[in-house]
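A single protein chain has been omitted; all remaining protein chains appear in their positions.
Letters A and B name the chains as they come in the text, with residue numbers starting at 1 for each one.
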Amino acid sequence: MAFLEIKGLVKRFGKLEVLKGIDLDLERGGFLVLVGPSGCGKSTLLSAIAGLDTISGGEILIDGEVVNDLRPSKRDIAMVFQSYALYPNMTVAQNIAFGMEMRGVPKPERDVAVERVAATLQMSHLLSRRPSQLSGGQRQRVAMGRALVRDPRVFLFDEPLSNLDAKLRVDMRTEIKKLHQSTGKTIVYVTHDQIEAMTLATKIAVLKDGALQQVGTPAEVYNRPANLFVADFMGSPSMNLLTAKAVSRNGVAGLELPRAHDAAIFLRLPPNIRAGAVQDGAELIVGIRPEAITDPDGADRNSPLVEIVEALVDVVEPAGSDTYVVTEASGKEVIARMRSDADVRPGQRIPFAFDLNKAVLFDPRTTQRIG
Amino acid sequence: MSGRVEGSMAGGGSAVSRVVIYGLLLVFAAIFLTPLFVMLITSLKSLDEIRDGNMLSLPQSPTIAPWLSAWGTACIGLTCNGIKGYFGNSIMMVVPAVAISTILGSLNGFVLTKFRFPGHKLIFALMLFACFIPFQAVLIPVARVLGMVGLGNSIGGLILVHVVYGLGFTTLFFRNYYEAFPTELIRAAMIDGAGFFQIFRRILLPASGPIIIVTVIFQFTNIWNDFLFGSSFASGDGVPMTVALNNLVNTSTGVKEYNVDMAAAMIAALPTLLVYVVAGRYFVRGLMAGAVKG
Partner (left out) sequence: MSSSVIDPAVIPRMRARPRASLQDWLPRIVLAPSFAVILVFVYGFILWTVWLSFTHSRMMPVYALTGFDSYARLFAQPSWWMALKNIAIFGVLYVVICIALGLTLAILLDQKIRIEGVLRPIYLYPMAVSFIVTGTAWKWFLNPGTGLEKTMHDWGWTSFQFDWLVNADMAIYTIVIAGVWQATGFCMAMFLAGLRGIDGEILKAAQIDGASTYATYRRIVIPALRPVFLSAFIVLTHMAIKSYDLVIALTGGGPGNATELPSTFMYSYTFTRNQMSVGAASAVIMLMTVAAIIVPYLYSELRERRQ
């Protein structure tokens, strides 16, 4: 049975519905990442789980117990906040111990627990400092310590890394992942950073405008996005989404992508699309990630269907580990990811390899994935 | 008001314009200081010297006799015990009134910023407007009610009135300050299991130092300087310092002892002047918060 269950959760502020009936569950020890653009309701959902916001409808269950009516402190949860929310007038040790103090845990016991957590997070030397004397990374660590010391049923993280610089963010991300693996705790984590979501989650829930768009493993969400929004939101650089027309050439069903200065590109239908799922002449949107468009040598040899297309190079963007090459189709930029040593210059005509095994099709009217 | 900011206009132009600017500023400073200066030197002169000498000349033979007389023996009304008793009245009125209105204001500010419930905006608007009413509009009912509940002509009545009519300002000050206080800290404390008063005492109050100083100074100055309530709701030996001073200065019996008047005025001004000199910038912050509302 699921450890954390959310059933038909609705939250309204006045007439505005910010959560429009969310159904989610998470197994014990799972790592659920709520991801979406700002204002999508992900933080409100987290607050509702924490009990910091009341809910307008639905149910939240932790370990089979309805917690709708429980105060935050009675839900046996711990939370790490975006601003860390360290009490400025208390030392690190007092910050970590505050929750136990409020619960009436005797001082000797608190001291032992604080020492233990500080040792786990390698910050024993910081215990007598105040938050203002700590660096961003250290504050982050204290905030995690404060959550860890309580040994709660569920950990909640509200964009905990967004105030750190890029390098530190990557380090802390690894640390959170390690922590999850070593403690086996159930975690709900909010972020707007899709890379954080991909690296940390065992389960991703993509939200937009208060409604769930897709729930699945990182691989599912990345490779088989449920709709155009998810396709565009997950991945960087984002998926190429190109308008195409379903046509048959010489009895072969395929997709036609017009080009401004060249003949239209013809691609055979992706192998995962059932024959007959697409009507001839239908307008479609084909989604193909930059790493699925390469130079012919770099193409996946195991792929059942790779199409080679000659095209004019517009822009070349070396990015160190890879080189992004931009061409044009369907009136939009098409980004391809090539080897870093690929010898490509703007104005050249070069062959591009399209790995159609990794392409997905969307219905432009419903924006949903086909097949 | 703190220090130089890069945006200040560059100090412009020639030496002549600098001299003119400094000259103007110093002339204004002299004008502003004159009343205080006249009060001080006059309070140190003998009556003869005042009669014969010039208002602006320094005392030839300074004496503190007028100060002693003002404090201990000057006649106000029918009693001749100086102003010391009235000074005490003001202290006994100011201290509790400031303390109570500040504590209530901080609790109200906490509730109004961190616990949004239906109608909190209306409640704040009603409390805010209360800051600005002319007190004449409530003077008659207050006098009636204080009389009815037996607080007429008493320090207790004045404390009550100053607390009630100071609440709008103290609530406003703390509300504006707590508005900027991170709500996440309150939420973290809730998850940690702290209750309302625990959050207030352990999390909020330790961070409220500056606004407490601003509020205390603002309230202290206002209540100490109040004249309208003092003259309306107290009489005889129970009046506060300002009312007693006015009675002393405007008495029409006997020889006019200007030096004693001035000494009494100086004594009445000392507490607020002292606060102003020690913590002037907090006083200004209070004035501005009451004017432009943060």
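The rule is short, and it goes like this: a contact is a pair of C-beta atoms (placed from the backbone, for glycine too) under 8 Å apart; a residue touches a chain by one contact, two chains touch by 3 or more.
Predicted model, so just to flag it, every value in this text is computed and none were measured.
> One chain isn't shown here. Among B:L56, B:C80 or B:V95, which residue touches it?
Checking the options B:L56, B:C80 or B:V95, the one contacting the hidden chain is B:L56.
> With the full complex in mind, choose from B:W71, B:F87 or B:Y165 the residue touching the hidden chain.
Within the whole complex, the residue contacting the unshown chain is B:Y165.
> Could I get the residues of chain B that touch the absent chain, sorted low to high?
1, 4-13, 18, 21-22, 24-25, 28-29, 31-36, 38-39, 42, 54-56, 104, 107-108, 110-112, 114-115, 117, 121, 123-130, 132-142, 144-145, 164-165, 167-168, 171, 195-197, 221, 224-228, 231-232, 242-243, 245-246, 249-250, 258, 261-262, 265-266, 268-269, 272-273, 275-277, 280, 283-284, 287-288, 291-293
Here is the rule we use: only the chains that are shown with their structure count from here on.
> Based only on mean CA positions, could you tell me how far chain A sits from chain B in angstrom?
So the centroids are 57 Å from each other.
> In their shared complex, at which residues does chain A touch chain B?
Within the complex, chain A touches chain B at residues 47, 50, 52, 71-73, 77-79, 81-83, 85-89, 98-99, 102-103, 146.
> Quick check: in the complex, which residue numbers of chain B touch chain A?
My answer: residues 182, 184-185, 187-194, 198, 202-203, 206-207.
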